[in-house]
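With one protein chain held back, the other chains of the complex are shown just where they sit.
Labels for the chains are A and B, by order of writing; each one numbers its residues from 1.
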Amino acid sequence: MYSTLIITLVVVYEVGTRYFLHRADSRAIFVSVWLYGMLFALGGAYTLREGGHVSVDIIYRKVPETLRKILDIVDIGIVFISGVILVLVGAPIAWRSFMIREVDSSLGIVFAPPIWWYKWVAVISVVLITLQTIPMMLEKIKQWR
Amino acid sequence: MPFVMFLFLFGLILLNVPVAFALFFTSMVFGLIFWGWNGLYVTFQGVWSLMNNWALVALPLFVFMSALLEKSGVADELFTTFYKLLGRIRGSLAVIAIILGYTIGAMSGVIAAAIASLALIIYPLMVRHGYDKKLAIGSILAAGTLPQVVPPSFNMIVYGSVAGVSVGKLFAGGLGVGTVMALVFSIYVLVWSHLNKDKVPVFAEEEITLKEKIISLKYLIGPLAIILGVLGSIFTGIATPTEASGVGAFLSLIYVTVRRKLNRKVMEDSLLVTLKVTSMACWIMAGGSAFSSVFSGIGGKRLVVDLLMSLPAAKVTVLIFSLALIFFLGMFVDPVSIIMIMTPILTPAVTNLGYDPLWWGVAFTSMLLVSYLTPPVGLGLYYFKGAIDEVSMDEIYQAVLPFIVLQVIAIVIIILKPEIVLWFIKTLSRGG
Partner (left out) sequence: IGGQTQPSETQTAPTETYEFKMATFYLAGDPGFEIAQHFADTVEKMSNGRIKIEVYQAGELGFPVTEIVDSTANGVVDMAIFYSSYLASQDPIMALSGGKPGPLSNPYEVFFQVKGVEDLIKATFEKFGVVYIGPMIYGEPEILVTTTPINKLDDLNGKILRSSGMAAVFYNTLGAQAMMMASGELYQALQLGTIDGLEWTDYTADYKMGFHEVAKYVLEPTPGVNLHSEATIHAYLIINPAVWEKLPEDLKEIIRAANMETYLWGSHYVNSLNREYRTKWVEAGATITRLPPEDNAKVIETAMGLYVEYAKKSPEAREYVTRLVEIWRELGHEDWANALDAALKQG
């Protein structure tokens, strides 16, 4: 959550050093992109819990209560399946990245930051989303009874 | 088969599946069937490529800036001031929303940022002052799409490099479209407000004294300084547009602190809203990336080519088909992918018939803008809903309809009077 604040400061630092000191610090752009990526990816599970992932409820709101309960379970099930598949596909990708200790090559040997960990951030994000669906699913099933 | 993908997605979305996961799930089903296990790889890559999208760093920064201004009450002061100054003009707040959307356009091209920001800052206020909900939603959504055509526009840069036309001239043309659209929206808002006096309040003449008006001007200084700071840092070359959003967030933070309106609650509320809106929008975009990759990978492109070939090569048919296709794809697929996939196919077909390639580029990008707002699948609508949870999707759909018509009218104006766009291009761009 606080990463937005840090991104703000990093970007201001980047602009400031370039303009006032005439020094381009390329580390800043990496850091701000990583922080942004972590913010949205890791925030996915929290947003799911808070009901923040937008859905279109025009039909949902008009159907009978029982059908709505079925839809609830179907919907959360689709999130769960998507999450599981993303984990299954993503984990090997992140694993290979770790095995070769993947680095970013954009700046050659000037600055080659490791990025294998960032791929794990993607995997962990989908793991968290998948895990978050479980209590939600249990909740819906409980309501069903 | 690729078009069945659209139906499938459509179905899932109507079943109330969160849009982001409807996109992922559809990509997975069709990727698995028509591409094999390997096709699933691109769905994960959708997340990864979004995590590496530099331009989107501006999204949390913009949303944070807006949330901070709203939650601290600064936005309230600002628009109340505007309202006092222009209160006698019915519909003034909606026009201000449109002008602000136009201004954000000069700072950024990230539609999610523009719509979420406008929704956060202006919507609560409009509703509190008794504005008709639908007018408020519609004008904010319409205004929020303007950044896609008002330069800088990332879509136009992609179009320019794929089609090989001048980016500077496209920008000038985009400014033309943006201006026409902003004018059309404003006129509509003013006329509608006039016809529906009960739904759009004004301050009575005697309510506000001149003195009060002058005093209220002080609330304008800070926010205008922030806007000037952002625009200024871009136009003096101090910062790129993405960086300028950081400057904006920083300046807002300073202003809110100086005004002693910053406390723990304001800060935490703003950061939480930022987290939620950013995450919601980016997961949808990641799903969209997965969707368009699978669409392309299982032969969607070839299908479009075949369709185009089967048409009679009349001037109007090809143009209408192309615009309709862009519109249709725009409902589901992100604009950058559409530009990449469709430009090499459609642009030669259209320009071979004698249309100006620059004009077509502008028309192409403008058409994409319409698809942001069309129900049921319109990314812009989702971004609004993500920022303002209490409105229902039904209300958003109804609110946006007149503005879609206006967008189409603006585009028809551009098609029938290409000289408007060409005038902007000629006047504003030099050389090349």
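In the analysis below, contacts are C-beta pairs under 8 Å (C-beta built on N, C-alpha and C of every residue); 3 or more make two chains touch, one makes a residue touch a chain.
Here the structure is a predicted model, which is why all the values come from computation and not from measurement.
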Touching residue (missing chain; options B:Ala112, B:Ile234, B:Val318 or B:Leu381): B:Ile234
Candidates B:Gly297, B:Pro402 or B:Pro418 - the one touching the absent chain: B:Gly297
Contact residue for the chain not shown (choose from B:Pro18, B:Gly91, B:Gly105 or B:Gly160): B:Gly160
Listed residues B:Ser117, B:Ser193 or B:Ser337, member touching the removed chain: B:Ser337
Subunit A residues touching the omitted chain (full complex): 18, 22-24, 26, 29, 93, 96, 100, 102-110, 112
Interface with the undisplayed chain - residues on subunit B: 1-2, 34-36, 38-39, 41-43, 45-46, 48-49, 52, 54-55, 151-152, 154, 157-158, 160-164, 166-168, 234-242, 289-290, 292-294, 296-300, 302-303, 337, 340-341, 343-344, 429-432
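The rule is short, and it goes like this: only the chains that are shown with their structure count from here on.
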Subunit A-subunit B separation of Cα centroids, rounded to whole Å: 22
Residue numbers on subunit A that touch subunit B, as the complex places them: 1-2, 4-5, 7-12, 14-15, 19, 29, 32-33, 36-37, 39-41, 43-44, 46-48, 50-61, 71, 74-75, 78-79, 81-82, 85-86, 88-90, 93, 118-119, 121-122, 125-126
Complex contact set, residues of subunit B against subunit A: 12-22, 24-25, 28, 40-41, 43-44, 47-48, 50-54, 56-57, 59-61, 64, 233, 238-239, 242-243, 245-247, 249-250, 253, 268, 271-272, 274-284, 376, 382, 385-386, 389, 392-394, 397
